[in-house]
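Removed: one protein chain of the complex. Kept in place: all other protein chains.
Each chain gets a letter, A, B and C, in the order it is written, and its residues are counted from 1.
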Amino acid sequence: MTGFFKESEPVMMNTVTLNEENVNSFHHAISSVVVTAQCFGLLPVLGITGPNATSVRFRWCSFRTVFSIFILLGTGLNMCFSIVLMRSGVSFKESDGMAFFGTVTITYMLFLQLARQWPTLISEWENLEISQKHYGYPRRLCLKIKIMTVIVLTGALVEHALSKASGIMTAVACTDNITDVFRYYFTRTGTYDQMFAVMEYSFTTAILTLITNFIATFTWNFTDLFIILMSLALTERFRLFNQNLDSVRGKLLTESFWSQIREEYNSLSHLTRTLDSCISKIVLVSFASNLYFICRQLLSSLSPLHGLVNTVYFCWSFGFVLFRAVTLSVYASRIYDESLLPKRVLYDVPPESYKVEVSRFLNQIVTDTVALSGMNFFYITRTLLLTLAGTIVTYEIVLVQLNSISLVGSNTSTNVTEKCYD
Amino acid sequence: MTGFFKESEPVMMNTVTLNEENVNSFHHAISSVVVTAQCFGLLPVLGITGPNATSVRFRWCSFRTVFSIFILLGTGLNMCFSIVLMRSGVSFKESDGMAFFGTVTITYMLFLQLARQWPTLISEWENLEISQKHYGYPRRLCLKIKIMTVIVLTGALVEHALSKASGIMTAVACTDNITDVFRYYFTRTGTYDQMFAVMEYSFTTAILTLITNFIATFTWNFTDLFIILMSLALTERFRLFNQNLDSVRGKLLTESFWSQIREEYNSLSHLTRTLDSCISKIVLVSFASNLYFICRQLLSSLSPLHGLVNTVYFCWSFGFVLFRAVTLSVYASRIYDESLLPKRVLYDVPPESYKVEVSRFLNQIVTDTVALSGMNFFYITRTLLLTLAGTIVTYEIVLVQLNSISLVGSNTSTNVTEKCYD
Amino acid sequence: MTGFFKESEPVMMNTVTLNEENVNSFHHAISSVVVTAQCFGLLPVLGITGPNATSVRFRWCSFRTVFSIFILLGTGLNMCFSIVLMRSGVSFKESDGMAFFGTVTITYMLFLQLARQWPTLISEWENLEISQKHYGYPRRLCLKIKIMTVIVLTGALVEHALSKASGIMTAVACTDNITDVFRYYFTRTGTYDQMFAVMEYSFTTAILTLITNFIATFTWNFTDLFIILMSLALTERFRLFNQNLDSVRGKLLTESFWSQIREEYNSLSHLTRTLDSCISKIVLVSFASNLYFICRQLLSSLSPLHGLVNTVYFCWSFGFVLFRAVTLSVYASRIYDESLLPKRVLYDVPPESYKVEVSRFLNQIVTDTVALSGMNFFYITRTLLLTLAGTIVTYEIVLVQLNSISLVGSNTSTNVTEKCYD
Partner (left out) sequence: MTGFFKESEPVMMNTVTLNEENVNSFHHAISSVVVTAQCFGLLPVLGITGPNATSVRFRWCSFRTVFSIFILLGTGLNMCFSIVLMRSGVSFKESDGMAFFGTVTITYMLFLQLARQWPTLISEWENLEISQKHYGYPRRLCLKIKIMTVIVLTGALVEHALSKASGIMTAVACTDNITDVFRYYFTRTGTYDQMFAVMEYSFTTAILTLITNFIATFTWNFTDLFIILMSLALTERFRLFNQNLDSVRGKLLTESFWSQIREEYNSLSHLTRTLDSCISKIVLVSFASNLYFICRQLLSSLSPLHGLVNTVYFCWSFGFVLFRAVTLSVYASRIYDESLLPKRVLYDVPPESYKVEVSRFLNQIVTDTVALSGMNFFYITRTLLLTLAGTIVTYEIVLVQLNSISLVGSNTSTNVTEKCYD
């Protein structure tokens, strides 16, 4: 259908329209976010700021890729340290370190894999934008993406700062002079244990640890943000399509018109599938990690909190992880919601216009599931949110149970962790 | 289809038929209920007793709207007081206050929002009634609405009275002279704590508190009643349609007849969607609040009851909240049940009459979900009731668990709450 | 279609064929079971042994109906006694009495209601048998029904006998002379408590109690048996249809043939719906009661068993209630399984024969749910069994939890119940 366009014209058309409106084209709207991600070694593709999607490409031997692999190795090392720490006896509370660095390490691998598929994805997206040029580009897509990015990253920064503050407060309460505070903070408060369980404490290692932690926290938050943005951009394409379709509701139309509309819908459904095949692993990791950390935070909420900074940190941290998880689910499920909307218009087609192509279009909408998925284990729809809430409660029961059992078993060691380490 | 009718004729037709049968039209049947609600500041629309739906309108600067916002602020204030009370240390039992006033405050907001959509909804409903005039109006709709209103509101009144009686009995048991009884009742028995935690006790504040509490209780009960009544009225429209369809079961009919029937069904399905978009947030709040209060009551049932009045109050309160939740679910799920019934008639269409429009009608029934929903997170169907029962049991486990943990942690303070406050 | 037959011919045809094969017609096959049930006051219809379904009728002022209402009142009285007993303080263990007699009382009401619908049901069934006479009658239906009846009722009798034996063993262990054994057995072992909590012990009341208990036990077991037999008979009709359909697999057939087949399927689906509307309440009560008693037995299995007779009784009782519940689910779900089978044949229809009626038939099979249901809350399918197993486990958690809590609270009273009452 769009075979001719694909080969020769798009490049020219694209450069022509660059000055006009395609600031809202997906390639341009997402570029600043991708650049930010690349500062932390994620999604190492070249030509991200180029005029159009054809300039985007992946190379193993580029600086960005090497940088990405370097950080991947760093987080992997942290994960190994965490495992070592777990083996040496301390239970449960330290499994957070492994879960955190494990998630981050896997995320780096998946983004590296995504970087290889990115050129294909972005050029399929651009081709769709060109072939559906009569709908124009989504209004203010670029702005929406920027606002969402700022909200999520600011929230993450606040959480990170509070985490540091909370740790230092604990250190201050347990030490006498100022130099000991930092030593105590780095080696005893739990956040960087995995490093100093293996390495000696020094200024250099302390700084290194801080940086590693900052990068890992960014990545952990960026994963959710990335899925939200991809969902947002795709939903906007579906909305353009649906608004256009809504304007012909109830009108008498030829079969060839419906055939064209159906093919456009088919392209959108193709794009969703391509996107899903690219990011479905990231989605699975993101949901699993959110599930783990929400359960963990809920469990922490059962034990009493000490001090104001600690309380504020806990509330913000829990609120923010909930906000991220719910926002992610709601945005991703909108793709599914929008993909079903054309159904309503098709029910209103007058009997005279109801031909094979309309019936076929309806059939496709009803029988195909157009949505993001977690490796096809689940589709992100509105009902998933309810199911997740139920699952969290069920898992919570287990964790409360396990926790009370391990508390009874290791009663003395718990008392020690509550106090300062001497 | 009904474009011409919409513009000019309906007003005239309506005034003509007013004296005959449209006491059972939705606009007239629901008016007395809406008037009752407006006494408590809910649904502040004008022209509710007018001859037809076109007289209904919403104005921000009307007395009713201002009254509504005034009460909204009052309940909001109560909610804030409850939160303040929670912060000051007392756990769990006082979260009821926040849940109760939180629900009521949100309900006021949602009814204010609904008031703005009400004119559109009621005029779509009236247009459907006029375009399907050959079916007549639902028999005794007005009577059914009144009976249901009386049952639910009487039940709520009895519960409210028992709640007061139970509180006063506790106060009497703990005080010596009669003036202290009321002071004790208002400041110590838990129902109005949030007020007197902030304000001084005086006759004026006591009366104000009583009124606020009465209004909040009404609203809490009215939410469920309102959804029941809307479901009832819509179900009756579907029943009229289905009765008519049932009378042509197995007959030979033209395609244009089926086309018309399908369009009528489509209008009903449109109306359901409009209604759902108006009240789905209220439905979600209502289900969440019922879920919370049923779990809470079940949890209370584990601790022993003191005195006859207390026992009767608890039984009635628990029975009534269960009755309301089940009635709500059953009535709302009937819309879905009725929307599926035409399927049966279509299976019986003789082969000679089975044309495109019949097949299309069947397809629409099967592929579309015509039901009320809780913000699209769930559809209210019969199976939802079972799922809810299962969820209540699962949540109960968590609450029992949490309760037994917090009991162990705050053993002494619990003993105090059991006795009188001196 | 079969309008002419319905009015005049069926009676004559039926009497003609009586001597040949219609011992396997539903009316004749089920008659002996219904007669057995009537000895215990269930399903009080007249003319059950008549030559055909037209002789069956229900009368309020017949001896059978009066007898049925008499027993209904008796079991109702027992239920009231059980509630009285519960109120007087003893917890949980005695709720079994209320659950048991409550189930039986409701069952009597539902069977009385069913008796009124029975003539309609049985004549619709007979009409279907006559209109699908070319398929013949199900082979050995009568024999299968008799075997199933004997198995279930024998199992129930053994359980009842073991229950008596277990009770008498306990009584013997706690008393000295023979006359006291019976007095002790009736007044203290828990089975007949609800009677003697209200009445004085005497020989007459003891005998009365025995009979009441026997009848109630029969009814409790008969409910499940009845649903199994109805499912069995209906499944056999579907099988006849499917066998016939299977014999034309892959053949070239006219559209009018498919139209006739589809109408026959439609009649079967109609019959299923009629049957469901008659017995779906009984199904719901049966599933709820089975769920309760399985959970109760599982909970009992956590406390240690005393003595051989007690152990055998417990094992048999638990095994039998499981056997009944599983058999019921499997038999009832077969209706659904069989109703889907024609789908397979329709996929094999050669392209030349694939016309509108075939497509319509396939569509009907796929979009309609032909199965027994529990008041439409759930359909009995194979997956239901798995869901039930999961639900039982979940409920079990709650019960274990509640039980351990109530054990801690009433530690002394538990010790008393373990020993003999003096």
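Here is the rule we go by: a residue touches a chain if its C-beta (ideal position, glycine included) is under 8 Å from a C-beta of that chain, and two chains touch if they have at least 3 such contacts.
Predicted model only: the values in this text are computed from it and were never measured.
Contacts of the undisplayed chain with visible chains (whole complex): A, C. For the options C:59, C:139, C:251 or C:382, the residue in contact with the chain missing from this view is C:382.
Check A:96, A:124 or A:368 against the missing chain and you find that the one touching it is A:368.
Listed by residue number, the positions of subunit A touching the unshown chain are 1, 255, 259, 266, 269, 273, 356-357, 360, 363-364, 367-368, 375-378, 391, 394-395, 397-398, 401-402, 405.
Where subunit C meets the omitted chain, the residues involved are 250, 302, 337, 343-344, 347-348, 351, 354, 359, 362, 366, 382-383, 385-386, 390, 393-394, 396-397, 400-401, 404.
Quick note on the criterion: only the chains that are shown with their structure count from here on.
Overlaying subunit A onto subunit B using CA atoms gives a rotation of 90 degrees, to the nearest 5. One finds 53 Å separating the Cα centroids of subunit A and subunit C. With touch defined as above, subunit A holds no residue shared between interfaces to two or more other chains.
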